[in-house]
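The complex is shown incomplete by one protein chain, all other protein chains being positioned as in the whole.
For chain A:
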Amino acid sequence: MSHSEDEYSLHTSHIGNDVSEDPVQDHRPRLLIMGLRRSGKSSIQKVVFHKMAANETLFLESTNKIIKENITSFIDFQVWDFPGQIDYFDTATYDSDVIFGEYGALIFVIDAQDDYIEALNRLHQTVLRAHEKNKNLTFEVFIHKVDALSDEFKIDTQRDIQQRTTDELADVGLENVPLSFYLTSIYDHSIFEAFSKVIQKLIPQLPTLENLLNILCANSGIEKAFLFDVNSKIYIATDSSPVDMQTYEICSDMIDVIIDISEIYGRTTSFHQINDELYGDDQTQVETNGKAGNYGTTTDTANDAASLIKLNNGMVLCLRGVNRFLALVCLLRSDNFEKHGLIDYNFQCFKQAIAEVFELKRRSAERLRHEGMRLSGDVNEGG
């Protein structure tokens, strides 16, 4: 059945952004977004990766086929948005090995405003069969559209869903399959939070990154630090102090502010290239280096981006560009910020360390690519 890949163009679909032909990149981790129709899959994908306004999702068409999107960022991954109506485990029509065979996560979206019994049945089926195909797949359940539920009801719903699912899976002997549950909505930050956690599981460097953040926080008097992917507002790592939703929201809003300003005043340049300082009373300095750039194509000069906002509760919100995809956003007391020479120095060290982490990854990818090329070269000579 090797030809079926081409037949259904599972790999080579041109939908979505820049799908590269690079064999190495083809094995980027996959996020498979599944669930019943109208559960909000496409909305999630649009809101998180396309910055669609939440209420515009009302006008989304229903999805006819798997929509694949390549996300090029600190780690490259693919997001596959499934149509809820089609059973992709139907082996006669689809090659489910190809669909579910890769490293990644399966996100199952359940509409919490609706009767979710049918969705749960589908979830159980999906977990059962996907796990059969690929033991390494992680399962993430988004209990979605919770914006209309009261807090109490949210908790009840989550407990109920969690309970039913674990019971069901235990019945078929799959109690060891790890499932995580999230309460999400596109109308607030919860969807970004949930996505962050999902993505973090796919980052092999996560412990290293967390460690670095811990060191940075401890030595600079930072209360909370997030390492954000700027374009999706997903945070890929944070220090080990507990995440409280408000802090996350304000940090995430900071990124929006910067992006908005750079979109208005920076024209073609994305935020990285702006040296944006909002410090103290009204000293504002906007500087662009004039280079065109967008998602994934910005240059290294973006590293210098920095911005500060003094909050009225005596805290300082501080953003620093790390590399072309990442930014560090941290919250600290303004008296700790007195020593900002030290903070700057620590930050430089942090940046250096991050660069080294990703350099390592880049090199191994390159090596892989070279091997691939040599292989194909051999084939050419042989034939």
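What to note about this one:
Rule of thumb we're sticking to: a contact is a pair of C-beta atoms (placed from the backbone, for glycine too) under 8 Å apart; a residue touches a chain by one contact, two chains touch by 3 or more; residues count from 1.
In this text, contacts and distances are computed from a predicted model.
Set against the options "Folliculin", "D-2-hydroxyglutarate dehydrogenase, mitochondrial", "Methyltransferase-like protein 5" or "CMP/dCMP-type deaminase domain-containing protein", the UniProt name belonging to the omitted chain is "Folliculin". When the missing chain is restored to the complex, the residue among A:Arg38, A:Lys133 or A:Lys154 that touches it is A:Arg38. Of the listed residues A:Ile86, A:Leu128, A:Val177 or A:Val243, the one in contact with the hidden chain in the full complex is A:Ile86. Within the complete assembly, A:Glu61 is the residue of A:Glu61, A:Glu152 or A:Asp244 that touches the hidden chain. Those residues of chain A that touch the chain absent from the view are 7-9, 14-15, 37-38, 58-65, 67, 83, 85-86, 93, 113-114.
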